[in-house]
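One structure is given here, and the rest of the page talks about it.
A protein chain is absent from this complex, but the other protein chains hold their places.
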């Protein structure tokens, strides 16, 4: 098992005929993902990787059962494409676009919530359940990183995810589902909103969160742990411990503001809730092992 | 009993310090309406007819239990005032303003529906339960028109309402609750949406609807009658039977368009559903009596 | 407020919708000059607010200057008192579509309506082949979304060069609908030309009367009214329609006035003018009666049942106006509502007979109109 997507998830790809969409569609299929159809206005009737293309999501869902959609759509058209998917009743949406205007991301999130849909992203590599299915862009072919297993991973980063996940796998673990919630200040889905899914997933035995300075998503995980929403062991790796205040390092999520969102505050909150926080990527594996052994004992 | 408002309804008046608001507040109180407080930005601390005025609806509802609000607010500020009432949790709203921009009225209705609120109006005299309470502007002091009784009346008109109601009373009946849904093409509440309230009201024995050419509200009543939503006898009076096609007589609701909304079509629909349609105001009373006697027999 | 075709097309052009080459003319000479400039064949499109111009022969196609002159003469001198003619190039049409954006009053939302079979028969198509009319409802707060426009365009047309142009036209028409507070923004027909261009063949734009405070762009000139009287009444803020019967109405409220109109017809009478004197106009007895007296009517019928529009004030106004205007025909008064007792006294004192029953008053007016010779 896994969360959000598995072998049975029927996936629609919006923007499938573009270079990126077509390239990653191929990889999604190779990993075993059920890619059902694609959408590109004006291209209905074409086939990409033997999958039919439709002018619109409505036309696609009229012909196919669709469980989820992934968008390979430029950031300034993302809002429209997400609203289109929601309008057609799709309730799991991944948008990888990096650079979605903030005000539009707010609208996307509000619309998704109102419709009971979950939008993962933007500015993310997507979601992968190694060995089963992928909606996104992960180097699943590097086995020392994307080995199947029992650890759920949530991340705000890209390259750092490969780094930390490699350490988890090197320590002898594998990944159930990895969800990149993305690095934007307003993500479609927050860490804490994924927790009930992981909690219900029998395969996932423990969680790793890859966070960073700024925002409050790590603190929200701590709250969920203390209120019993998340009872599985949690290990976090947080980047930016030594970042100078006021300097803007990396994306907008990483602004330290008003005493909130500091790495120190996040560590304190997570540890108070029973989690462990790794200082270095290489420590994540040991901390996982220690927490899991404590549980068994 | 009565529908929408009765002796116990606690009413807030938005725009109470204006000439119109103050004048009709006095009459509402005289008739027995529980006018609790008023709202006029910048006038908090004043008293009108011994009722306290607040800067905003929020401030009023913090200090008082409010069941309903009536707006004496110019048409171009009506949208904001209705949204304010909805925002404060008020679920019965009457807006008498004549001249609400169409696009804003659409927004008002959509917002009300989303919040589960009922907005009556605009372009209406309001709602009156004779002998009990009033939210609006009716000459209740003319007893030959506004006598209490067992007939529910719904109307799209103003002066015509006095005319027809006088005929109902002259025939020996009285009025349970009269609701002016208003003459705008998009009213906050449609005839058919009031029917469940009348249906549930034990006092109301029969209904009179005062309609006119244009729109489809009378046809919707016919549908409700046929589907069993409205089982009480219905008599309609419809103005505009002889109106020339294409001429715009009176307000925008009265445009005959595309074969729909003709008086002939409305008569046909209502009669097919078991209703009666009066050709003249003076016939309404006889038709009511006939229908009620049929029922008893 | 309904705009003329030429005004709607000005709005279209500003919004980026293509229209045929055209020149506006207001005399036979200027029509001839415009036709020479546009080239032949061209269309002489009478600018009037009433529909059905084509079937009435008001959009002749002309092929020469002589024909342009003679047709222009016919139009300007015809029964419809046409003031302006839009001289427009004859477009090489491959297909005629229908497109509009309006409010669906029942659903209380916006709606784009279109059909691949536009033109004059659209109402008939709507009745006979409703499946050929496509609709796309939209949330008026959030607005029409790009994905909706695209989906609609592909429902309307197979993917062609014209499809993207149609998307732009739909978007532009929606933006006009929104920014002009329109009740209706319509293009019928929307031409697809032989060379694949998408061009608005006609234009209808109705601006919500209640939003005119933020829509000051259009002045309501005499051109908008069918008669001088209607124009003057509108200037005075009085709802007025011209007919040619015997009884001048001076009633209060749209519903009551319309009912009186019906009752007169039932009684075999005829209406000279529809006039709403009431609501905000209840103190305008003088202006209202002046309008009525300018009609060739035989009786003035006053019917009111006001609440705020006080009966006593209206009765005083009627008495005063009749005196000052030296009313030359019978006035039947049925003035009820707030202050009706005082009103009755005022009327009686001035020699009028105050009535309380609308139907009786109507019967009396009809009888008077039938019996009366011209005084």
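Letters A, B and C mark the chains as written, and numbering starts fresh at 1 in each.
By our rule, a residue touches a chain if its C-beta (ideal position, glycine included) is under 8 Å from a C-beta of that chain, and two chains touch if they have at least 3 such contacts.
Computed from a prediction, not measured in an experiment: that's the story for all the values here.
**Q** Can you list the shown chains that the absent chain is in touch with?
**A** Hidden chain contacts in the full assembly come out as A, B, C.
**Q** Among the options A:160, A:208 or A:291, which residue touches the chain absent from this view?
**A** A:160
**Q** Which of these, B:6, B:87 or B:193, touches the one chain of the complex that we don't see?
**A** Of all options in B:6, B:87 or B:193, contact with the hidden chain holds for B:87.
**Q** Which of A:75, A:152, A:233 or A:285 sits in contact with the chain that's absent?
**A** Touching the chain that is not displayed is residue A:75.
**Q** Which residue numbers on chain C touch the omitted chain?
**A** Listed in rising order, the touching residues are 141-142.
**Q** Tell me where the left-out chain touches chain A, residue by residue.
**A** 75-76, 98-103, 105-107, 109-110, 113, 125, 137-139, 141-142, 155-163, 166, 183, 185-186, 190, 210, 212-213, 215-216, 220, 239-243, 246-252, 254, 258-259, 279-282
**Q** By the contact definition given up top, give the residues of chain B that touch the hidden chain.
**A** These residues touch the chain not displayed: 41-42, 44, 55-59, 77, 80-81, 83-84, 87.
Here is the rule we use: only the chains that are shown with their structure count from here on.
**Q** Considering only which chains touch which, how would you classify the arrangement: line, ring, star, complete or other?
**A** line
**Q** Return the chain whose centre of C-alpha atoms lies at maximal distance from the corresponding centre of chain A.
**A** If we average the C-alpha coordinates per chain, C ends up farthest from chain A.
**Q** So the centre of each chain is just the mean of its C-alpha atoms; given that, what is the distance between chain A and chain C in Å?
**A** So the centre of chain A lies 57 Å away from the centre of chain C.
**Q** Per the centroid of Cα atoms for each chain, what is the distance between chain A and chain B, given in Å?
**A** A distance of 52 Å separates the two centres.
**Q** I'd like to verify one number: the distance from the centre of chain B to the centre of chain C, where each centre is the average of its C-alpha atoms, in whole angstrom.
**A** Chain B and chain C have C-alpha centres separated by 28 Å.
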